[in-house]
Structures are given as C-alpha cells and as structure tokens.
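Missing here: one protein chain of the complex. Every other protein chain is in place.
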Amino acid sequence: MSIWEYANPRRFMAASGAVQPYVWGLAILLCATGLIWGFFFTPEDFRMGHSVKIIYIHVPSAFLAINAWFMMLVASLIWLIRRHHVSALAARAAAPIGLIMTAVALITGAIWGKPMWGTYWEWDPRLTSFLILFLFYLGYVALWSAIEQQDQAADLTSILCLVGTVFAVLSRYAAQFWNQGLHQGASLSLDAEENVADVFWIPLVITLAGFVFLFVALVLLRTRTEIRRRRLHAISLKERLA
Amino acid sequence: MEFEARSLTCRRGEATVLEGVAFRVRAGEALILRGPNGAGKTTLLRTLAGLTPAVAGEVTAPPEAMAYGAHADGLKAQLTVAENLAFWAAAFGTGAEALARAEAAFDLAPLRARRAADLSAGQKRRAALARLVLTGRPVWLLDEPTVSLDAGNTARFAAAVRTHLAAGGSALIATHIDLGLPETRVLDVARFAPTGRQAAGSDPFAEAVE
Amino acid sequence: MLALLQRDLRLALRAGGGFGLGLAFFLILATLVPLAVGPQPDRLAPIAPGILWLGALLACLLSLDRLWALDAEDGSLDLLATAPVPLEGAATVKALAHWITTGLPLAVIAAPLSLLLFLPGPALPWLALSLLLGTPALSWIGTFGAALTVGLKRGSLLLSLLVLPLYVPTLVFGAEVVRRGAEGLPVATPLALLAGITLGCIALLPFASAAALRVNLR
Partner (left out) sequence: MSWLGKYAFDILLAYGLTALLIGGLILQSVLAARAARRQLEERGE
C-alpha cells in the first residue's frame, strides 16, 4: 500500500473523512492550550511589555504563510509529474489559507510594530517580502478562479507556482539587498528562535503545533470541498452535453 | 503517405466527443469527414495535427507529417499576401519554388501586394489554403476549406488537392460539398460518438467520489 | 525563427501595431510626476531613478496582453504550434521582438527624459545601461505571463496581477543601480545581479511559456 493510493479521490475522501475529526481535535486543543497559556500565564517581557503576547499569533501565522506556499509547490509538482488530481486540488485548497495567514502575519506585525518601532509599517526586508508573498497568493488564487476548464487551470496554476517560487525567493533576497542602503541596524524584526526566553518559548511551540494542525485540518476540509466541487463540475458537464 | 488511426479517443475542452475512431488513409487518397455540427470533425483534425493530445489510441503518422488548415485563416491583417506567404514558407523551410507553386495554384499573383486586411473573405481563404502547399507536408487536414469560396475557386481548390494527391499525398477534409476528387471515401464521424461507458478510466471524477 | 522575428517586428511597426505607445506612455509619466510632486529639483532628483524604472516597467506591461492574444485570435497561433518551430523558440522570438519594440527604445529615450526629472548627471549612463540590461527580463517575464493568460477572454487585468509581482527583483536591482549611480556609489553588485536575473529569465522562462501555451492550445 503506497501513499499514491490516496491520489484516488475516492480513497482520499474515505481516508480524510476518517482522519479529519482527530486533526481538528488536536488543532483546537493545541491552539487553545498554547494561546491561553501564552495570553494569561506568561510574564511581561522586560523590553516589550505585554505586547510580546502578539508573538503567539504572529510567528505561527508567518510560519504557515511560507510553508503553505511550499506545500503548494510540492503538490503542484506532484500534479505536473504524476497527474494526480487530488494533489492539484490540495494545492488549490491551500492557497486561500496561505493568503489569510500572510494577511494575519502582516496585520499582527504592523500592530506589533506600532508600540515597538513607533510605526505601523516599516519597509523591513521581512515585511516587504511578506507583502510580495501576499501578491503571489493573490495572483495564484485569481488564476485558478479565472479558468473554467479544471485540468487546464491545474496545469497553468502549477506552472505559475513553480515560476512564482523562484521569483518569490529572488524577491526575498532583493528586498534584503534593497534595504541595506537605507538603514542598517533596523533588524527589529524578531527572530523567534534566538532571542525568546523559555517562558515564552514553550507556549509558542504549542501554538505553532496547533496552527500546523489547524492548517492540515483546513487543507483536508477544503480539499474535500474541492473534490466534491470537481465531481459536481463533472456531473454538470455531463448534463450539459447530454 | 499512408497512415492509420486506431481506437482514438478525442476531447474538446473537458468533454470527450469521439471514441474509438479508426480509419486508414492510403497515399493519394482523400478521406471526407461528414457529420452534423458538433460531431467532432474539428476535434479529430486538431488531435491529428497534434494540437490536442488524444486521450487514448494511436495514429501511425506523427504530427510533423500533418499540415493543418484551420477554420480561421491565420493571416496577419497588416501584412501583404506575399509577406504572409513568405513567412510560412520560411517557417516550414520550403523555398521559392513552393511559393511559386502555391501562388499559381490559388491564382494569388494579382493579390500579392495587397494587405490581408483589404482582401474579401474568399480571397483570404485562398491565401490561407495556399499555405498548405507551402508546408510541404504529406497529409493535409482541412476544416471546411471551401467556406466563402465561389464556384471557380472551389474548382481551383479541388485541383490543388488533386495535384497533392497525385504526388502521393493524402488528405482529410471536413466538407459538405462534392469536390469531385478521384479517390475518396467518406468517414461518418457521428459513428464515433461516445457511449458514456468509457470515461471512468481517464477521469476519476466520472464516478461518485464517496 | 528569424522569419517570425521579422514578421513580429514588421507587425509592430505597421499601422495599429502599437509601436511607440509604450514610449508615449513613458513620456506622459515623466511629465505627470513633476506636476503631481512639484517642480523643485531637490524633490524630483531623489525619486527620479525609481520613477524612471517604474515608468519603463509599466510601459513594458502595456503591450503584453496583445503579445499572444492577437495570434490566438486570428488563428495563427494554432498554425505556429504545428509548424516545425519549437514553441520554446517561438516564445524566445516573441519576447525578443517585444524587447526590441519596447525595452530597447525605452532604454534609449530614458536618458533624455531623465533631464525632466533632474536625475544627476553621473547616473545617466547607469540609467541607460540598467534599462538595457534589465528590460529583457521584463519582456521575457511578460511573455510568460501572456502565455498563461492567452486563453482568457478578459485576461489583461489578471495578466498585470500575475506579472507585476514577478517584476519585483528586476525593479529592485534596476532602480538600485541608478540610485547608486546618482549618489556616486559603486554599482557593480546590483548591476551583476540584474544581469544575472535577465540571463536566468532568457534561459529558463521560454520553457515555462511554451508549457503554458501548450496547455492553453489544448
């Protein structure tokens, strides 16, 4: 029994239906634990005061914003190489999640930036590349919804995802390069792994895990929806032609 | 050129419109495609031309042997007839000799310096059909080639096809009129309408998903 | 391939081909910016590199939606796909023709136009050079975007949405070259990166364009 068995929509529907409740349960449990712990039971940061609490949504959403795109990249490759429909639909399902996560990361970053840096927006390389990533998500979602023929849409969005990945990475380095000239030591963006103390770290990891499970749960749910929509599409096509 | 299609399944967009298409065309023979609108004549020609991949089945001749004469004329309105033809001659690597033959076959010499935009529909059609001669390819795939041609030019076109066939070429022609060609057989495309049983293999969404 | 280039250039130059529209747009932009921002040289000079590069970028974008769409409409794209020219080659030639008719003239007139925006003198050669090196990337990326949206009825807005984010690295490095040139700083690094992006685009994007075209022709 190989993993490719789940590329069959029927098998995927059965398996995902069975797994889904547990993933949702874990997601809710971990998110609730991490967020409540982080929100109510962590001390003030000596430098940032209570505003450090924003980290519990900012870091996980930023993490997912990037990794959702990588998941889409892998799914697109699988579609292009092995022509598994579920894979293409999973990529389609993940895009709006990535879009929202990028928006959350940007918004929480901006709100956090106000008390910390005294401004809502800073053209910090990291923020800039997230804004660009947001645009990539928008284009990807728009292309999917613009094309009527489903296999064609899957092919074209996959090609866009591949090319877009290269340019997103390039943009990341371009943004880094571009801001050097303006102001050096503006590295105010928080590097979670390095300068977060343990008290904040543990609930953060729990929330992060919770967000990952939330992402998986959402992808499963949305992929199931896309599969059903695709089936509806096939039915209506048959009716139209009959 | 002789070739054969075996159990060919063709799609138009997302719909399977032809199933189990099988025919054989011998050198010097023209196969006339018949069938009501929407039966899949254009789809079959596009599949043979290599534009739309076949869902299943095989064709013994490669797309490189096919010269596709589409419904659309494919002329650039701002270019003259001579420029349009010279471009295709260059693209297919055929020389001045083919160019002269094409012009003669469709009586294009008087129109050479005219822009395609200034041609009548029938004149455009002639220029588009002349392109087939320029391809130098053995199999002509023609989609309603005589649309907007008058009687005289239809005869001229039939003569061009005859010349092509006499040189050992072959042709698939979707048309409703009788061109008076020597070796023709008729293929009724409607015979290959999909039965609805097949799709399951190629499209996993053809059956219920849960 | 040469014939295709010749044909596309000829079409661009004939009436209705749209050659010069991009240049006019560029000129209009260079006129409107001072009207919006104010005529003071000390205000215009610092933003001149960015405005000029942005103007060139938008001018390139302007003619993209017709790049494949015209061929698709009159049926010659189908015929081109059946011709013994690989689609990758056709994509390369199309991009090259687009560059010759938009990017190259933009690079030429950018230097005189930059006087309107008080771009400091030392930056002039860098402006021309950066546009010369960077606009091919814009054309090749644009050809890819146009190939993605060729099957769509109203694809031009979507085309901008898809292509503009892809333009980011080129814009960043291109404008950076000019900015550094204006300030008398060394320009080698951004110039090299810009050239690298252009080379990468020329080498790889035709494959993506051809793949997208094949999907759209299907």
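Quick notes on this one:
We call the chains A, B and C, going by the order they appear; numbering starts again at 1 in every chain.
Definition applied: contacts are C-beta pairs under 8 Å (C-beta built on N, C-alpha and C of every residue); 3 or more make two chains touch, one makes a residue touch a chain.
Everything numeric in this text was worked out from a predicted model, so none of it was measured.
Per the touch definition above, the residue from A:100, A:142, A:166 or A:241 contacting the chain not shown is A:100.
Touching residues on chain A toward the chain that is not drawn are 39, 44, 49-51, 53-54, 57-58, 61, 96-97, 100, 103-104, 107-108, 111-112, 114-115, 214, 218, 221-222, 224-225, 228-229, 231-232, 235.
By our rule, only the chains that are shown with their structure count from here on.
Geometrically, the chain at the heart of the complex, using CA-atom means, is C.
Set against the C-alpha centre of chain B, every other chain centre is closer than that of A.
Chain A and chain B have Cα centroids separated by 48 Å. The geometric centre of chain B is 37 Å away from that of chain C, both derived from CA atoms.
Contact of a single residue of chain B with at least two other chains is seen at no position. Of all residues in chain C, those that touch two or more other chains are 218. The touching residues of chain B, when paired with chain C in their complex, are 46, 49-53, 63-64, 66-68, 70-79, 83, 86-88, 90-93, 131, 135. Those residues of chain A that touch chain B in the complex are listed here as 8-10, 13-14, 17, 85, 149-151, 227-228, 230-231, 233-234, 237, 241. By the touch criterion stated above, chain B contacts chain A in their complex at residues 13-15, 203-210.
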